[in-house]
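Here is chain A:
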Amino acid sequence: MTDVASLRPLAAVLVSALAIPVILSLKSKPNVREGVTLTVAGAKLAIVASMVPGVLSGTTYTTELFDLGNGLAFELQADALGVLFGLLASLLWVVTSFYSIGYMRGLSEHAQTRYFASFAASVATAIGVAFGANLLTLFVFYELLTVSTYPLVTHDETDEARAAGRKYLTYTFGGGVAVLGGTLLVYFLTGTTAFTPGGIAALATADPTLAKAAFALLAAGFGVKAALMPAHSWLPDAMVAPTPVSGLLHAVAVVKSGVFGIARVVLDVFGTDLMAELGVALPLAAVAAFTLLASSVIALRQDNLKRRLAYSTISQLSYIVLGLALLEGNALIGGLLHIPAHAFMKLTLFFCAGAIHVETHTDDISDMAGIGRRMPLTMAAFGVAAAGMAGIPLVAGFVSKWYLVIGALEGGQAIFAAALLVSGVLNIAYFWPIVYQAYFETPEHHDEKPLVGAVFGGNEAMVADGGEGEHDEPEASGSGSPDLTRGEPADDRHDAAAEPAADADESAPDPAHVDHLGKRHEDEEHHGGPPEGGWERRSWLGGESTWFMLGPILTAATLSLALGIAPRLAVFLRVVETVVGGLPGVMG
Partner candidate 1 sequence: MIDHLPVLLVVLPIVGATIPLVASLYTDRAGWTIALVTMVAHAALAGLLVREVWTGGVVSYAVGGFTIPYGIELVVDGLSLAVVALISAITLGVLAYARRAGPHENTFYSQLLLLVTGLTGMTVTGDVFNLYVFLEITGLAAYGLVASGREASAAVAALKYLIIGTVGASLYLLGVGYALAATGTLNMADMSAKLAAVGYDSTLVLTAFGLMVGGLSVKVALFPLHTWQPDAYANSPDSVSAFISALVSTVSAYALARLLFSVFTVDFLTSVPAARWALVAVASVSIVAGSALAVSQNSVQRMLAYSSVSQFGLVIAGFAVATPTAVAGATIHLVGHAVMKGGLFAASGIIERETGASTVGGYAGMGGRTPLAAGAFTILALGMVGVPPAIGFVGKWYILVGAVEAEMWPVVAVLLLSTLLTLAYFARLGERLYFAEPTIREEAAVADGGGEGVSTGMLAVVVVAAVLAVALTAAVPALEQLLNQTLPPLIQ
Partner candidate 2 sequence: MTADLLQLDLLTTRYNYFAVMLLLGIGLYTLIESPNLVKKVIGMNIFQTGIFLFFITLAFRAGGNPPVVTEGGGPYASPLPHVLILTAIVVGVSLTAVALALIVRIYSEYGTLDENTLEELYYD
């Protein structure tokens, strides 16, 4: 492990931070402004990528910024773990920037300058989190990340967006305070906060109660951003943000910074040996396992696609935390590999959801029957990514899951392996119907979605003849399904009072399973759903949407496949193995 002093970590952080004022000044020249974003994103990726070969061979690039004395310093370091997150964030920012252009212009969104500037700030601070060399630096960038992402969450400026923003701030600043408390304790116990592979030595000889308190504070603080239950509820609400934000930030940068923080704490502050000694790993693993099962179940009940993806994210993040908490070599590899794997897959899924929103203004799964005709490439990418989420081979999710399950079994903790497998089944349960109905069903003939959405304990809506309630036979009423959607402009589409009086009351599905996230136009009309006569057919050659959106979708899907087929070649597995290999005392 050699340390090399270099400006590259600092450059990686600064290149987009310095672009912020440039972007802000280009309000009147949108194309130049977007060009700046793309150039800077490319530059950032180049800088981070240039450090990868060195890191793989054991070099760590450090930039010392500020020595505060007494063992405190502002320092950046690009080691294997940092490069893992950094490479991921910068790579996906390039992809997301293209997508953002398509999305924001497709919807003619307001305040695009603020949007792109905040994005640049967010990614700069995310890289700062990745390259923080000690808890204090990481904390600084962690807080700045919250501040830079807030304008993106409240972008819509509706009441709902503002409420979501407030909740986001409260939860993440609360988490920040806990991290600060934990950092203080660590500093008090050891005199330093620097990340040392294998753990800070002095911590092993410190008072165990205080050490456990420090771990609890740090895990809780980082766990807020990592959406561990019960601090997870900010994430579904934050889905009110534009989809690129939900994708890059709330599936990749922000939530992964929380998981990354936990990784740093487990591996580089406490170390696997001390974790096992203190006995704090098991509670963490239990919380993670609970989260991954509970949120998968909740996901089944979501009708809004983005909210379902949000709960899926919560679940998948706990895979990573579980892997870290198992302290086992293979489990660690699996957990860490899941960081990029999940990122690629989830980004694909979110981008698909966004493309569907832009092209057809559809947000709810129950409106998406037969949408495969309208958006074939998008749904194909969706299918690939969904398969990876469930752990189907050839897609990235399979590789990480494989390591995780092996690691759980090797460590003798079969219950966690069981939890992972059950979760896989649940993943299929909430993703497969979306894909199936897209290609193999039509707006006229489809099952009620979500499958487990209706009233618990019996309901008249789930009847063998195809269901009553809102999916009444359109043929019977003589016109197409448009009755259900365009016919009642001011109504929530599940206000089944308009349906034939016979089943009015009983079949009025309880709104509980409908999660509408208020978009601006929500109040006037429910836009979603197929137009008259069903979805129109589009070709498989890209006629369904702009290439600004399709390109990134297909890129992300391809990356997921690449990571699944050749994980070592796609560099990430090698980085992960370097991380775990560099930890003293852990079987690689």
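We adopt the following convention: a contact is a pair of C-beta atoms (placed from the backbone, for glycine too) under 8 Å apart; a residue touches a chain by one contact, two chains touch by 3 or more; residues count from 1.
Keep in mind how these were chosen: all candidates are chains of the complex that A comes from, given by their letters.
Since the model is a prediction, treat every value here as computed from it, not as a measurement.
A.B. asks: Using the definition of touch given at the top, pick which of 1 or 2 touches chain A in this complex.
C.D. replies: Per the touch definition, chain A is in contact with 1.
A.B. asks: Give the list of chain A residues in touch with candidate 1 in this complex.
C.D. replies: Answer in residue numbers: 66-69, 74, 114, 139-140, 143-144, 147, 151, 154, 157, 161-162, 165-166, 169-170, 173-174, 176-177, 180-181, 184-185, 187-188.
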